[in-house]
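Heads up, the thing below is written out as structure tokens.
Heads up, one of the protein chains got dropped from this complex, but the rest are sitting where they should.
Coming up: chain A.
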Amino acid sequence: MHAVVLLKQVPDTAEVRIDPKTNTLIREGVPSIINPYDAHALEEALRLKDKYGGKVTVVSMGPPQAAEALKKAISYGADRAILLTDRKFAGSDTLATSYVLAKAIEKIVSQEPVDLVFAGKQAIDGDTAQVGPGVAARLNMALITYIERVEEFNPDEGYVVAVRKIEGRKEYVRAKLPALLTALKGINEIRYATMPDMIRAARYQPEVWGKEQLDVEEAFLGLKGSPTQVWKSFVPQAKARAKVEMLTGSPEEVAKALVEKLVPLTLIANK
């Protein structure tokens, strides 16, 4: 079994604060982490490796610092790590991101076959959940989004069964290999790094691929290759309403006044 896991390094958005003066994000001092969804995707891939043997390759597009996220993945037990970094990749929207990731996977496939690609359902910074489906579309791979677990992996017959969790129900989906699966958060318990893997990770240097190492056209890269642009950004504001009517008195009095207001609106009515 060979699984490729797409990992994004993200700022820990729970730690992100807004500068009240400039109304912009304060990024300094915000720790970078592996996108939590991707950590669960990686764990799911490592479990398959434990069960069926094989190999897990992790891939991340980002600035040189993203190597840290990849080394972390090595410490969990990933075998190979590839960092996609190039000035020309900067400013990518999801279409340009899926382009580079898909090109990298094609290159990996040309070196050794890939059965499964794992991505997170979404990244906690961009929050779009579009990159996984985009990569699958580009590679014409079967797509199973929002998976909770891999139920069955059958390379001999060329299929995988995964359990998808969607509104109100679970779907057991069987997909032809190779397939791309996007993982939900919290679906599995992420392992601790073992000492030998930590030592290996400390020495490990991810392979670095830029535009020269990939079969890419410049027009599809980065800002140029991105049809969407962030035109402006701002801190969310609530809409103001017409003036509030205050109800005063003892708890019993205000309760009576309120229920009197709501009943005629048939907001509270007998059923």
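The rule we apply is simple: a contact is a pair of C-beta atoms (placed from the backbone, for glycine too) under 8 Å apart; a residue touches a chain by one contact, two chains touch by 3 or more; residues count from 1.
Basically, contacts and distances are computed from a predicted model.
*Asks:* Looking at UniProt, which of "Sn-glycerol-3-phosphate ABC transporter ATP-binding protein UgpC", "Electron transfer flavoprotein subunit alpha", "CoB--CoM heterodisulfide reductase subunit C" or "Sarcosine oxidase subunit gamma" names the chain that isn't shown?
*Replies:* Protein name of the absent chain (UniProt record): "Electron transfer flavoprotein subunit alpha".
*Asks:* Looking at the full complex, which residue from A:Glu157, A:Glu212 or A:Glu252 touches the chain that isn't shown here?
*Replies:* Here the residue in touch with the unshown chain is A:Glu252.
*Asks:* For the chain left out of this view, which of A:Leu83, A:Ala175 or A:Val216 touches it?
*Replies:* A:Ala175
*Asks:* I'm checking contacts with the chain that's been left out. Which of A:Gln65, A:Asn154 or A:Thr228 qualifies?
*Replies:* A:Thr228
*Asks:* Taking the full complex into account, what residues of chain A touch the chain not shown?
*Replies:* Residue positions of chain A that touch the missing chain: 11, 13-14, 16-18, 25, 93-95, 98, 124-134, 136-138, 141-146, 161, 166-176, 179, 226-241, 244-248, 251-252, 254-256, 258-259, 261-263, 265, 267-271.
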